[in-house]
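This report refers to the structure that appears directly beneath it.
Only one protein chain is missing from this complex, and each of the others stays in its spot.
Then we have chain A:
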């Protein structure tokens, strides 16, 4: 079979190569192994640019346009991070910026485009009630007091009271522990081991009322 194996030496094509114009035995052009280089060499010079009054004027227009658009209120620049020290002039620059800002005609835009203004008072109270992350013990206690006031009539109130008691208990224990610790520290400094004369476990524990066994 003509042209079947690679091992037979030169590759042979399935058609007469003279049809495309290669003479028999002539070297074939190189195979492309990689994508073309990003900056190919330019042997031929490009056509020179058109020059004239029109072109010069349009060039000036283009550069002017670029500069003007940068100053328009439509140019939204990324705000640089403020300096660590707040400058006094910053306040007035902000006011100036607000004056220069542009407001579109809201009638022509979808309603969701309009920024909604929040008032401070309306926002504070619901926030307080909803925040579920008490930041310190004091807040916890305050929140519990609030909840107590709200849920007095509900069934859960007892649980909450227990909870509050527990919490208070915990607080008390926390308060007591340092006291206990203090007591030990306040003992006299002598060589007597204070735990030497320990009261037995039964010391004073049992009552003398129910004496089943007689004492001898």
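Throughout what follows, a residue touches a chain if its C-beta (ideal position, glycine included) is under 8 Å from a C-beta of that chain, and two chains touch if they have at least 3 such contacts; residues count from 1.
The rule is simple: contacts and distances are computed from a predicted model.
> Which one, "EF-hand domain-containing protein", "Anaphase-promoting complex subunit 4 WD40 domain-containing protein", "DNA-directed RNA polymerase III subunit RPC3" or "WD repeat-containing protein WRAP73 isoform X5", is the UniProt name for the chain you do not see?
In UniProt, the chain excluded from the picture bears the name "DNA-directed RNA polymerase III subunit RPC3".
> Who touches the missing chain here, A:65, A:95 or A:140?
Answering carefully, the residue with contact to the hidden chain is A:65.
> Could I get the residues of chain A that touch the absent chain, sorted low to high?
13-16, 19-22, 29, 32, 42, 44-47, 49-50, 54-55, 57-59, 61-63, 65-66, 68-70, 72, 74-78, 104-105, 107-113, 115
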